[in-house]
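Heads up, one of the protein chains got dropped from this complex, but the rest are sitting where they should.
Entry: chain A
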Amino acid sequence: MTEDEAKKAILENLQGKSKTKSKFYLKDFYSMVPDMKPREIKNIVNKMVQEGHLEYWSSGSTTLIGLKGMGKQHQEED
């Protein structure tokens, strides 16, 4: 699977789940791209954040990742 195909699979997967869940652990992404190793998927996910497709949510101790703009946003956090 190419990097572009992996990105597409991740986006489709997240969009499919967006009604029930907006934030995911990094490990949840592994099953979206079963052909790739965790380290490669980690790099792709982080790249997708920099490209503006995904965004981080951090509790301070744990980081979750979701589609940019989905779920609770900054204006609603306060």
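A few comments on the model shown:
As a convention for this text, contacts are C-beta pairs under 8 Å (C-beta built on N, C-alpha and C of every residue); 3 or more make two chains touch, one makes a residue touch a chain; residues count from 1.
To be clear about the criterion, contacts and distances are computed from a predicted model.
One chain of this complex is left out of the view, and of "Copper(I)-binding protein", "Outer membrane lipoprotein-sorting protein", "Branched-chain amino acid transport protein" or "Dissimilatory-type sulfite reductase subunit alpha", the protein name its UniProt record gives is "Dissimilatory-type sulfite reductase subunit alpha".
Hidden from this view is one chain, which touches chain A at 25-28, 38-39, 42, 46, 49-50, 55-63, 65, 72-74, 77-78.
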